[in-house]
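What follows is a short report on a single structure.
Here is chain A:
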Amino acid sequence: MSLLIAAALCLVAVSGFLVVRSRDPNRQVFALAANGLVLSVLFFVLQAPDVGLSELAVNTVLTPLMFLVTLAAAAMNEARR
Partner candidate 1 sequence: MSASALLPVPVLLPLGVATFLLVFAHSLPSRLSTVVAILTATIGGLICAFLAHAALDGPVLHWFGGWTPASSGRPGVVLGISFLADPASAAVAAFAALLFAAALLFTWSYFDEALSHFEILMLLFLAGITGFCLTHDLFNLFVWFELMSVAAFSLTAYPLGKSSLEGAFNFTITNAFGSYMMLAGVGLIYARTGTLDFTQMGRVVAAAGSDPVLSGGFCLIAAALLTKAAIVPFHMWLADAHAVAPSPVSVIFSGIMVSVALFALAKLVAQVFIRDAEVMALVRILLLWLGAATALVGGAMAFAQRHLKRLLAFSTIAHLGIMLIGIAAVTPTGFGGFVLYLFGHGLIKATLFMIAGIVLAVCASGDEIGLYGKGRSIWPAGVVMAIAGLLLGGLPVGLLHNATESLASRSPTTAVVITLATALTGAAVLRAGARIFFGCSGAPGVEITAPTARQHEKNNRGLALMLTPCVALLAVAVIPGWLVMPFLGTAGARLIDPFGAGGPPMPMPPFSVVTFAPIAMTLVLVLFALLRERPTRPLARKLFRLELLPFRGMQFLHSGLVGDYVAWMLIGVAALAGFLTR
Partner candidate 2 sequence: MSVFPWLVAAWLLGIGLYGIITSRHYVHLIGCLSVLQSGTYVLLLGIGYKWGAGPPIFYDHPAGTPAVDPIVQALVLTDIVVGAAVTALLLVIALQVHKRRGSLDPQELRPLRPDN
């Protein structure tokens, strides 16, 4: 169990780092979704299925979707200029 938690924590640390390091927002969205996924795995491992489910629904699906839409809208603005 302790190994599983340690592994999940390491993954969270690495994926968080990757989100920050991906300077191109179009790539960052996917890092963000991956970060959300890894976090929800960590939450399941930490015996918090309720939190894991919300994290999965919100930060893995919805938030990245909002990021994508924002970037798409910005790209369309750009094209219009």
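If you want to know what made the cut, all candidates are chains of the complex that A comes from, given by their letters.
General remarks:
Just so it is clear, a contact is a pair of C-beta atoms (placed from the backbone, for glycine too) under 8 Å apart; a residue touches a chain by one contact, two chains touch by 3 or more; residues count from 1.
In this text the structure is predicted, and so the values were computed from the model without any measurement.
Candidates 1 or 2 all belong to this complex, yet only 2 touches chain A. Residues of chain A touching candidate 2 in their complex: 1-2, 5-6, 9-10, 12-13, 16-17, 19-20, 22-25, 28-29, 31-32, 35, 39, 42-43, 46-51, 54-55, 58-59, 62-63, 66-67, 70-71, 73-74, 77-78, 81.
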